[in-house]
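Here it is, the structure in full.
Subset of chains shown; positions unchanged.
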Amino acid sequence: MTHKVIILGASGYTGAELVRLISSHPEMSIQALSGDRKAGHEMSEVFPHLRHLDLPKLQRISDIDISSADLVFCALPHATSQAVISTIPDTVKVVDLSADFRISDTSVYKKWYGKEHDAPDLQKIAVYGLTEFYRSEVAAARIVACTGCNAAAGQFALRPLIAAGVINLDQIIIDLKTGVSGAGRSPKENILHAELSEGTHAYSVGGQHRHLAEFDQEFSKLAGRLVQVQFTPHLIPANRGILATVYVQGDADEIYKILEKTYKNESFVHVLPMGEHPSTRHIRGSNYCHIGVVNDRVSGRTIVIAALDNLTKGSSGQALQNANLMLGCPETSGLLMAPIFP
Amino acid sequence: MTHKVIILGASGYTGAELVRLISSHPEMSIQALSGDRKAGHEMSEVFPHLRHLDLPKLQRISDIDISSADLVFCALPHATSQAVISTIPDTVKVVDLSADFRISDTSVYKKWYGKEHDAPDLQKIAVYGLTEFYRSEVAAARIVACTGCNAAAGQFALRPLIAAGVINLDQIIIDLKTGVSGAGRSPKENILHAELSEGTHAYSVGGQHRHLAEFDQEFSKLAGRLVQVQFTPHLIPANRGILATVYVQGDADEIYKILEKTYKNESFVHVLPMGEHPSTRHIRGSNYCHIGVVNDRVSGRTIVIAALDNLTKGSSGQALQNANLMLGCPETSGLLMAPIFP
C-alpha cells in the first residue's frame, strides 16, 4: 500500500532531506511539495542533488489540496507552522518539524518563543516526537512534534539516566558541538563560509538556547521535579552532525548498564563498548545515534557522548520514523541507509 | 537469489564504500572481508560508520576460501592486485578496482606503472569497466577492470564527442579538481588535514598522471588514431567528488545534442539543460554523474563539465554496477540512493 504524503517547506534543508529519505521508501509517495518563495520551480532547480527523482513542482501552500494526503510533513519556520497546521483537515495526520508543538505548556511556550501560541488546542494534543520514548503515543497521534536536533542528542544521552535516578540532577552539563545546516538555508552573515570555516565559537551561551525548553520539560517530567541542565552549543565548520558531550555525576558502570539496557533492542540508537566514544563522521547522512560512556579520572564523574546527524536522526529521519509509526509502516522503512564516510 | 561476494582490501576507502553500497543490495551477501594489516579486527573497529551492519571479521587473504564465492571485489593496491587475482579460481568472477587490468597493452602498462605485468594472460581477457560503454562485454566477462576515478570523469565528458568526430582531437584539455579520498587511507604528509584544508594545488602536472594511460588507450581506440589529451588534476579540500572541466574545440549545440542523445536512457549519467553545469556537491555519495555543456564567448570553443563521486561512480559504485551485470542482477541494484546534500 502506498501512503500519500505532502511536504510543506520543501525548499529548506529539512524538506530536501525528507525527499531524499522518502525517495527510497517503498510505501510512500510524494503528492505535493510547497515552497512559497520558490513556487513554480522544479525541485531540481532548488536542490540539484535531487534531479534524478520524478517530483512534483514546488507550489504555494494555498494551491495544494492537502485533504487528499494521508500525512503532511510540515518543515516550515517556527510560528508559520502553527498557523498552517491549524488549517489542515482533521483527517490528515501531521508530522511537524518546527518548534511549534514541542512545548505543551502555553506559558512556557510563550516564555521561550516570545509570543502567544495561535493553536493552543492542537498544542494540547500534539505528541512529543522522540520516537524511542513515545512510540505508542506517536503511533496513535494525529500531530507529532519532532524534537529540536540538539534536544534529541541531549535526551538520548540523558533520559535513561534521569529516569533511573543514577545521576545528580543538579550537576548536568551538556557541551554540544553542531554543524551548520541546522541554521537553515536563509542567508545570514554568520553562516557564510568565510565566517565559519576553520574555527569554532559558542552561541546562545548561558542558557539562552530554545532547546532548553525541551530539556526542562522532558527531564523535569521524568524526574518528577524541576531539572535544569546547563547547555552550551558550539558551531563547528561541518555541515551535518551533532556531538553532545554530557558531563554527569554518577557511577560510570551503572550509567553504562542503564544505557545499554535501554537501547539494546533499538534499531537506530547504538551504545558503543564501554570506554569508546563516537564521532559525528560515523553517523553522517544516516538515522543512527551513537552513544559512548567514559569514566573520568575525577571520582564519581562520568562523560556520556552522543552523536547524531542533525538533518536525519535530529529532524527529517526522526520525522520519517514517526510517520512510519503513524501510517502503520515498519518503523525503519526508508531509514536503514549506512552513514557516508569519508 | 543471493549472490555470495567477497571483498579483498576492505580496510581501505573503496572497500568500505563497497560494504556501504552492498548493505542495501537485495541480492548480495558478503561472505568474507580481507584486510591484511587489520586481520582479526571487526570491521566496526576499522570503519565505525559500518557498525550497525552484521559483517564478517577482517581476515588475511590467505585465510579466505575464495572458491566458495560467486564474485570477488578486489580493492587491493596496484601490483598486489595482479598477484592475488592470478590465484583466484576460474569459476569465480572478479571485479578489480586497482589499475592492474585497465591497460591492455603490456608495454604501455610497463611504461606507466614501471614494472612488467605479472599476469599478462589475464590482462588480455580483462574487460575495461566503464559500464555505460562496455555493457555487453562486462556482462560476459570473468574479470572486469574498473576505471580510474579521474579517467571515468573525463571519459563521460569526452567519449561521445570523440566517437562522433565533432571536436578537434588535438586540442583537448581536461582540468580536473578532485577530493582527497582518492589518495587512500595510508598516512602521508601531503594528505594531512593541516596540509590540505583551505587551499588548492595541482599535482602530476604536465602529463604525468597514470590515468592518462586510460585516456590514451580509450580515446585513441575510439578515434582510430593517436589522441593525447592534456590533463591536469588539482586537489581540493573535500573528501569526495571530481569535477572535470573539459575544454574542447567544437560547436556547443552539436556537442550538447550528442551528449544528450548518448545518455538519455542512462540511469546514472545525466546531462543538465544546455548552459547549466554541475557541482560535486550534488552527486556526493551517489552513483550519479552530472554533465553540463556551456558555449564559450570565444567562437568554436565549448566547455563540458562532468561531476561524479570518486568513491561511488568513480570506483566502488562503478564496481557494483559491473558486478550486477556479471551476476545477472538489475544494473541499478543497490545504487539508486540519492546524493547527500548539504
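Note that the chains take the letters A and B in the order they are written out, and that residue 1 is the start of every chain.
Basically, a residue touches a chain if its C-beta (ideal position, glycine included) is under 8 Å from a C-beta of that chain, and two chains touch if they have at least 3 such contacts.
Given the structure is predicted, the values throughout are model-derived calculations rather than measurements.
*Asks:* If you could, jot down how many copies the complete complex is built from here, 2 of which are displayed.
*Replies:* Altogether, the complex is made of 4 copies.
Just so we're on the same page, only the chains that are shown with their structure count from here on.
*Asks:* Using CA atom averages as chain centres, what separation in Å is found between subunit A and subunit B?
*Replies:* 36
*Asks:* Show which residues of subunit B lie in contact with subunit A when the two form their complex.
*Replies:* Going by the criterion above, the answer is residues 13, 16, 19-20, 23-24, 47-53, 181, 197-198, 239-240, 270, 272, 278-279, 281-286, 288, 290, 336-342.
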